[in-house]
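Apart from one protein chain that is not included, each protein chain of the complex appears where it belongs.
Up next is subunit A:
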Amino acid sequence: MCHPAWGRALAQARRLEDLARLRRVRDRIDREYALPLDVEALARGAGMPAGHLARQFRLAYGRSPYAYLTARRIERAAALLLRGGLGVAEARSPAGRTSPGAFTARFTDTARFTEPAGVPPGEVLRRVPETVPVMPGAVGWWSCDLGGSRPAAPGP
């Protein structure tokens, strides 16, 4: 009844289920970053204690759910700033920051995403790399730096 191989298979099956649960938490952050979201809300949704979620998430993805959420918010804020042909250098320059109209609107949007994360829009500009990669995986890669440590290689 208790063959060691069965025990190992069962433990591995549980581990995969736990990882899939963490994936759903991470996907929820990607989906709902613009809503008032915190680790307690994420933990409630996943049906596990907040401390446990934070530890397991960090083990699986290399940084806490809060750092991941912050990175996602800053990445979206940066995307808003960069949209419409506004380059990073331009957006960072005093001229870019003080130019009226569309940029001001974008800056307001940025504040909406970054203030819950405690990062002012000016800081977003400082953290965006000079050259923003132009592919889906690459964006995820550079934005990791914004809220925590950068992983070893790009992912989707």
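Observations on the model:
What we mean here is this: a residue touches a chain if its C-beta (ideal position, glycine included) is under 8 Å from a C-beta of that chain, and two chains touch if they have at least 3 such contacts; residues count from 1.
In this section, contacts and distances are computed from a predicted model.
Within the choices "Electron transfer flavoprotein subunit beta", "Branched-chain amino acid ABC transporter permease", "VOC domain-containing protein" or "Alpha-D-ribose 1-methylphosphonate 5-phosphate C-P lyase", the name that UniProt assigns to the complex's undisplayed chain is "VOC domain-containing protein".
Contact residues of subunit A toward the unshown chain are 12, 15-17, 19-20, 22-24, 26-27, 30-31, 60-61, 76, 78-79, 82-83, 132-139, 155-156.
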